[in-house]
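Missing here: one protein chain of the complex. Every other protein chain is in place.
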Amino acid sequence: MLFNRRTLVLTAALAAAAPFSASMPAFAQDTLNNVSYDPTRELYREYSEHFNKVWQAKTGRTVVVSNSHGGSGAQVRAVVEGLPADVVTFPLEGDILGIEAAGLIQPGWQSEFPAESSPYTSTIVFLVRAGNPKGIKDWNDLIKDGVEVITPNPKTSGGARYNYLAAWAYELERSGGDAQKAQDFVAELYRHVPVLDTGARGSTNTFVQNKVGDVLLAWENEALLSLKEFGAGEYEIIVPSLSVLAEVKVAVVDKNVDAKGTREIATAFLNELYTPEAQKIFARNFYRPLHPDQVDPAELANFKDVKLITVGEVFGGWAKAQPEHFGEGGIFDQIYSKD
Amino acid sequence: MADVSFDANIAAPAVQSSTDESAPVRIALIALTVFVLALFLVVPLVSIFVQALAMGIGPALSTFRDPEAISAILLTLLVAAIAVPCNLLFGIAAAWAIAKYRFPGRAFLVTLIDLPFSVSPVVAGLVYVLLLGPFTPIGAWLLEDYGVRIIFAVPGVVLATIFVTFPFIARELIPLMQDQGTGDEEAALSLGASGWQTFRHVTLPNVKWALLYGVLLCNARAMGEFGAVAVISGKLRGETVTMPLQIELYYQEFRALAQVSAFSMAAVLAGLALVTLAIKTWLEWRYADQLAATRAGH
Partner (left out) sequence: MARFRFRQPSIVPGFGLTFGFTVFYLSLIVLIPIAGLFIKTFELDWASFQRIVTGPRFLAALRLSFGASLLAALFNVVVGVLIAWVLVRYRFFARKLLDAIIDLPFALPTAVAGIALTSLYVPSGWIGQLFSPYGITIAYTPVGIWIALVFIGLPFVVRTVQPVLEDFNREVEEAAATLGAPRRTTILRVVAPPLIPAVLTGFSLAFARAVGEYGSVIFIAGNIPRQTEILPLLIVFRLEEREYAAAAAIAAVMLSVSFLILLTINLIQVWSDRRFGNG
């Protein structure tokens, strides 16, 4: 008898859950899951509204875009483990390569959309407290005595990997290509880090809300957003002599869209990223647009000229850099296994 | 200290019984308790409410007009409404089996029931992903043959919640029922009551307070679970995001208003906790005589 009652309860529960999990569908409505990384919350909130209008004008149907955000590592894992993503928008090619390796995305996705499937870019800059009390100008100032650096953990955060690689590239160039010097420099840099948050947003919160550290290694868009939200009087942006070009990559998750029949809308969602309207949204949200000519010049003033290296040139691409530097037992781990 | 209290006892027999500490000791202990609780519990609680109201009451309330927030609240209520009854049924069955009988391996069984307490919430989510994810045999079978998605959907959130709140009710009941023994039940049975009648009219009234307490705690924890649900939910906004996840999403958002929203929702959960605790306290006060009678019998 107890068993029957239990079954009843479960059945009732599942019956109650069923309409809920279908997200209360209205008629003539499409849904799309965009799985993205930490700092793009504000960007895709705005872009989804824009896309809804475009889609409605084109097809007469509304679309509900579910944007999922988190550390890129955790997000990639969720997609590989079966999170029903239609499209993915990640800061590293390496992230999408991981999904490709799991058989969810067909090889050759890089050429599916213009500019190697990279509709916008960003870079890494420094955010310091008002007046720059520690006099930080460039990467080598970060390892001065008494400077505390805030950066997330490269094991879990894509942005943190760019921070690390930018520091490496700086010292590599300064020393004329000495990899050992570069490694020592990066090791010294991490000795100045009091806390490794798991995501870029966590680090920004540590620096801004909790007021820990002297300098935050940040996505350019995060740094600009901090100025906008918390006032220019509180923080300053310092652009180092050299930084890294962060090529954001987008892809349709082939296996999922074929199973759900959402390829058309998923492709439309990503193609729309290359339109002038979308490029304006990027600039407004402090991402470097692919086509600066389509954007209000006043907004371009935010993006300072800086020498940008790419992961391809200096590190031989993500497929090589990822295991070498950030894999289990890689250089980042070695840095912390020395006393 | 001991001698002092003994003397004080003689000096003031009317006020001070032999089983009380002297006034200074008592006051010191009370002060220490108040200090520890204030430091570890009250201050964090107050800080949540302060941050929720940082921009005034209006922005705090506007949180609950956000469709995402509403959907998170509904999902949380749904999850608790499923998880708590499941664990209630289990708690009663387990307590009955363990407390009313003696068999080898009882300690082992109790330990197994405690196990979810010691499993890292991250691992709790992981075990279900490994077992029921869409790329596992069971997950693929459910998804392809029945179209039922467990992981990254509502059923997974429910499962993870059941797991982490698994021991609460059983844990409340087992020690009490063990303490009460089987005397009352045996008396009822020997007077001709059926097993169900015995349970309904003898056991249940004896344990109803512990039961209620267990349900309240189980419910609070079910609504507040973060780690396990975070691993299993996929954080699809408006679909698989519970209140704690929504709080984290707000917290990570970069608008000043989102910070207020995060703490407003946290304040609701904290307030919910306070209300359930208030209900419990009120019930204890209201039915103090019954409660005392239940205890006195043993």
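Order of writing sets the labels: A and B. Residues in every chain begin at 1.
The criterion applied here is as follows: a residue touches a chain if its C-beta (ideal position, glycine included) is under 8 Å from a C-beta of that chain, and two chains touch if they have at least 3 such contacts.
Computed from a predicted model, the values in this text were never measured in an experiment.
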{"item": "Sole residue of B:85, B:155 or B:244 that reaches the chain not shown, by the stated touch rule", "value": "B:244"}
{"item": "Absent chain, residues of chain B that touch it", "value": "1-3, 5-6, 9, 17-21, 26, 29-30, 32-34, 36-37, 39-45, 47-48, 51, 89-90, 92-94, 96-104, 106-123, 126-128, 130-131, 159, 162-163, 166, 171, 175-176, 178-182, 185-186, 189-190, 195, 198-199, 217, 220-221, 223-227, 230, 243-244, 247-248, 251, 262, 266, 269-270, 272-274, 276-278, 280-281, 285, 295, 298"}
{"item": "Touching residues on chain A - with respect to the absent chain", "value": "2-3, 6, 71, 73-74, 76-77, 80, 98, 153, 155-156, 193-198, 202, 209-212, 327-328, 333, 336-337"}
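Simple rule for what comes next: only the chains that are shown with their structure count from here on.
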{"item": "Gap in Å, rounded to a whole number, between the CA centres of chain B and chain A", "value": "37"}
{"item": "Parts of chain A lying in touch with chain B, wherever the complex brings them together", "value": "2, 5-6, 9-10, 13-14, 16-17, 20-21, 23, 33, 38, 41-42, 64, 66-70, 78, 81-84, 199, 201-202, 204-205, 209, 222, 225-226, 229"}
{"item": "Complex interface listing, chain B residues touching chain A", "value": "74-75, 78, 81-82, 85-86, 89, 93, 129, 133-135, 139, 149, 151-155, 158, 234-240, 249, 251-256, 259"}
